[in-house]
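Missing here: one protein chain of the complex. Every other protein chain is in place.
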Amino acid sequence: MSEFLVADDLIRGFPARRGIGDLLRGGPRPMVRALNGVSLQIARGETLAVVGESGCGKSTLARALVRLIELDGGQISFDGMDVRSLAGAALRRYNRRVQMVFQDPYGSLNPRMTVGQILEEALQVHDMVPATQRPARVIELLSLVRLPADAASRLPHEFSGGQRQRIAIARALSIEPELLIADEIVSALDVSVQAQILNLLLDLQDRLGLAILFVSHDLRVVRHLAHRVAIMYLGRVVEVGPADAVFDAPRHPYTKALLRAAPSMNPPEPGAAPRRRTAALAGELPSPLNIPAGCPFHPRCPEARDRCTTEVPRIHIANRNHLATCHLLK
Amino acid sequence: MTALLSVRDLGIRIGLASPVDGVSFEVAAGEMLGLVGESGSGKSLTLRALLQLLPAQAATTGAALWQGRDLLRMTAAEIRRVRGRDVAMIFQEPMTALDPVLPIGLQITESLDVHLGLRGAAARARAVQLLDLVGIPDAKRRLDNYPHEFSGGMRQRAMIAIALAAEPKLLLADEPTTALDVTIQDQILTLLLRLKEDLRMSVVLVTHDLGIVAGTCDRVAVMYAGRILESGSVHSVFRSPAHAYTLGLMRSVPDRAYARRPLSSIPGSPPDPGDMPPGCRFAPRCRFATAACGEAPPPLRGIADDHQTSCLQAHEVRRAAREAA
Partner (left out) sequence: MAVSPRLRMRMRVRLPPTTIAGVVILLTLIACAAFPAAIAPYDPNAFDYRALLKPPSWAHPFGTDNFGRDVLSRTIWAARIDLGIAVFCTLFPGLFGTFFGCIVGYAGGVLDAVFRRVVDVAITIPLLVLVIAIIAVLGPGLTNMYIAVSAVNWIIYARLIRGEILTQKRRDYAAAGRVMGYSAGRILFRHLLPNALGPVVVYWMTDMALAILLGSSLGYLGLGAQPPTSEWGVLIGDGKNFMTTAWWMSIFPGIAIVLAGTGFSLLGDGLAAVLRRR
């Protein structure tokens, strides 16, 4: 299966503000290295989950893939095209094939347009169906995301968070993309509403053969949805592989810590061993202005050795599909 | 064992709405109770009512007995003596809960002064001890740091230190880890567990995350639309949920065993606070509901050792839970 979207060594830094002290001291402008050499691949029809905590760069990655943010370095290729060099009509064609749904259900819909207008606009700009058929297509799209036809005449503020996310999904799907980038789309929703959206995504993927890049901080949600998982830390991918492999046999110490830290639904037996008294991962996330030398994870890594403080680890291939960047995997 | 805190039939009215209605639960010494529910369930309001932290327009009914005295009926002076000293509270957003213009050390010693009469060098020494206790490294130097100089997790620890300053017997935690990353959340919860055990402190933990409750709490109360639908020991409730809502909630949580299969989600959405259904408030969305469920609000009744439910269809629900497992 040819890889559909390939991201290679993506780099993006944001200049940080300088205090008066820094200005007086001189020297280079401090940079927040949001993406520090990220490489990923997605196959057609597959769900790749990108997981990480704050500051890992996953949202920057998502936005870079749809050209909302420009990169400083690296290559993105989609179905053979070089995405970074697209412009004008070619870029618009790319937008048709790769779409995005955002995290905030309350900000991502224009408050002054009705749902029907929002969806029809998409159909109109990309000339999806003739004008006379647009209203019917809008109703089809609404039923695809399990919303009633009368939603078309209402404004976004009349809907709940979960419903608005569904409208956003309908908007993204209206132009029939092949890859959907979901940037933490269920993080702001209640658990029972999350479940509805996750079910919807599973269903849509089945029906439409959609590929999905699912960005999230919640491992439990990711486990449920993903074929493959990539774990990010401080702007790099530290582990990537099939969901089962990553969850059942994690290679990287950070992945192991994430899995241990995730709340489980199984309470301990009464009278059994008391609950764990040590946290899964000690220490704090280092400031992104000051990423540690060598392996960026080494200050918090329970298994760190001398080599980890000086050398940046290379990719280690655990088996055909499962990769991790850690010195200890040799 | 007499309970440390006994809440009886707590109700909160704001205008025409009753966001909290008939809530009763108990917390024993050294025990962690999880108050779990989705947004709009009234769990945060319940917590704030206990320390009289609700807005002026809210009217409370019922009683919250703390060592025999009713917290809800205390005068302003009396409740001020309880706050911080006997019962402390930590919040979701440490940046807004901490005073941004005062160093952390000062916020701790202030509490020590007001509640324990500790001042000067003795107070500072105790403050350093507290920061150590909550796992903030380099405590002596960090006493003089301002909140914005701490990271999210550290701020939450600082807030816990301030809360513990006067050695309260009960800690109310309002979603303390919701705004934190997973690994930091794990650190804070582990810290709370350790403090609970070492200091023999009781905790009421409000959260929307069932996983957190399973991993840290001894007992749990499930809230929906202002009422407690089910409560009991964590073990009993999680192994054998006895309310349709609890079962639905658990089934909505993605679980490793059922990867890539549709989750059973709860259809519809919670009722409007001004427009509550008569009878069981979950009935309109419930697939087990019968006509009786819509008539009158069902009371909590015991169905097993330390396990109460208000579901009229508890048997059906437990059977369904067993079958699916």
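Think of it as A and B in the order they're written, each chain with its own count starting at 1.
Everything that follows uses one rule, which is that a residue touches a chain if its C-beta (ideal position, glycine included) is under 8 Å from a C-beta of that chain, and two chains touch if they have at least 3 such contacts.
As the structure is a prediction and not an experimental result, all values here were calculated from the model.
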{"item": "Among B:137, B:274 or B:302, the residue in touch with the chain that has been omitted", "value": "B:274"}
{"item": "Which residue of A:33, A:134 or A:171 touches the chain not shown here", "value": "A:171"}
{"item": "Hidden-chain contact residue, picked from the options A:36, A:60 or A:108", "value": "A:108"}
{"item": "Hidden partner chain, residues of chain A it touches", "value": "63, 66, 68, 91-92, 95-96, 99-100, 102-104, 107-113, 121-122, 125-126, 147-148, 151, 154, 157-158, 163, 168, 171, 175"}
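The rule is short, and it goes like this: only the chains that are shown with their structure count from here on.
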{"item": "Distance from chain B to chain A - Cα centre to Cα centre, in angstrom", "value": "31"}
{"item": "Chain A partner contacts - residues on chain B that touch it in the complex", "value": "38-39, 151, 153-154, 181-187, 190-191, 193-194, 197, 208-212, 214-216, 233-235, 238-239, 248-256, 258-260, 262-266, 269"}
{"item": "Contact set on chain A toward chain B in their complex", "value": "53-54, 160, 162, 190-196, 198-199, 202-203, 217-221, 223-225, 243-244, 247, 257-258, 260-267, 269-270, 274-282, 284-285"}
